[in-house]
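Rather than the whole complex, this shows some of its chains in their spots.
Chain lettering (A and B) follows the sequence in which the chains are written, and residue indices restart at 1 in each chain.
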Amino acid sequence: MRVKDIMTRDLTAVRENQSLKALIFLLEKSELSGVPVIDKRGTVVGFISERDVIQAALPNYFEMLRTASYLPDINQLSRRLEEIKEDPVSEYMVEDVISVDEDEEDIHVADLIIRNELNRVPVVDEDGMLTGIVQRIDLLGALL
Amino acid sequence: MILTITLNPAYDLIYWVKEIEQKGETQLSRAFRTHSSAGGKGINVSIYLASVGVENIAMGLIGGHTGRTIKRSLREEGIITNFTWISEETRSNVAILKKGQEDNPIEINSTGPEISERVLDQFMEQYETMLHRVSCVVLSGSLPPGVPKSYYRKLVEKAKETGIRTVVNTGGEYVRPAAKAGPFLIKPDIRERKEVMDQALTNSQSIIDAGRKMLDFGTEFVLLSHGLTGDILISKDKIWELKANREELTVRNRVGAGDSLIGGIIHQLEEGKSVPEAVRYGLAAGMASVEVYEKICRDTSLVRAQLEEITLNELGDSTK
């Protein structure tokens, strides 16, 4: 099987110039943990997830959590988020995005997803335009 | 690739009942058959197109549980989804078809949630991005509260700027602004009121006069499918009349017939047919849809059977 046989043809994405606030609204409504970031033409230019938002709000949050010595206050995180919520997503997205094309073998995506511990991989056409997404669950659905 | 727009979608629930009986304090009825599906006119066109293998993207505004249901069920149909989220719940519409009176259903619609300017801005951004990858845009149905009456005009104009064909299927007060933008094809929905562009439709001549008013704005084709006379297709220089034999139709469910018509037209245009031939096929798809319980008829052999019942005649020069 190929990517096109297992992908979800949903184009939910955020534009690079949209605010973190708009992103959070989208993640909440669509119940996704992360979405591709696209430019005006629909070309994938990045990926942004809830985790990136937390990282943005408190760059050393995960570090703090990892060191048992000090547990940060969650309110602190909420306050910082309030300050940056109008910033464009492009400032916080992961630019070096892993994507696949529709004709690739499903086993190759499985490899990518498992190797990189990804939940979702954007699918793009030859021009880099978003055409859908492969979710870890789609992959397993194909197996089970 | 086709793009359909449904700014006021709904989840459609169709119930077939034997009768509605007074039982105690309620008029109770148990449905012997039900059909539910994502709906709204543009979405119905998407479902039709997907059923005949025409790749298409559905856009529009969705929200809440019902919005999620719509998105999921379109995904299952193989339709590409690119919706804009609203905070409110998407509406559900109900049709009740009483046995023996399927041609006169009870339909309960709600208005749909009020749309904010912020949502419209977000939708427009997504719409403009999608225009880079489609060849035809279908704009169907009413507009929800909060959306300016002239919104279809804006959408048609944006598409035309990019050189994309537009097909508009809407009724009442939304017809004139859309016609002003000069879409490729407009089919005014006159099921509720036999009037268009302030012109009462009483006979062939009044239909042709109303059609001409729309052509004056740069619209290329006007289709008036109405049940008064034969259906009439009008272009700048020609008029065609389509006559269907509707007498023998067994009505099982009228919901989606008009959308199958639009879907059928686009399907045939994609296959390279002429507009009059595509319209003839569209009418057949609409009639086939009426004869099945499902909203959309997925069996093309039924459509082909109806096609034989429809004649297409050139009436003459529309400029006279």
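In this section, a contact is a pair of C-beta atoms (placed from the backbone, for glycine too) under 8 Å apart; a residue touches a chain by one contact, two chains touch by 3 or more.
Note that the coordinates shown come from a computational prediction; the quantities given were computed from them, not determined experimentally.
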Express the subunit copy numbers of the entire complex in terms of the labels on the chains shown.
-> A x2, B x2
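In the analysis below, only the chains that are shown with their structure count from here on.
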CA centroids of chain A and chain B: separation to the nearest Å works out as 36
What does chain A use to touch chain B in their complex?
-> 8-12, 15, 22, 25-26, 29-31, 38, 40-42, 129, 131-132
Any idea which chain B residues touch chain A in the complex?
-> 57, 63, 67-68, 71, 75, 78-83, 85, 87, 122, 125, 128-130, 132-133
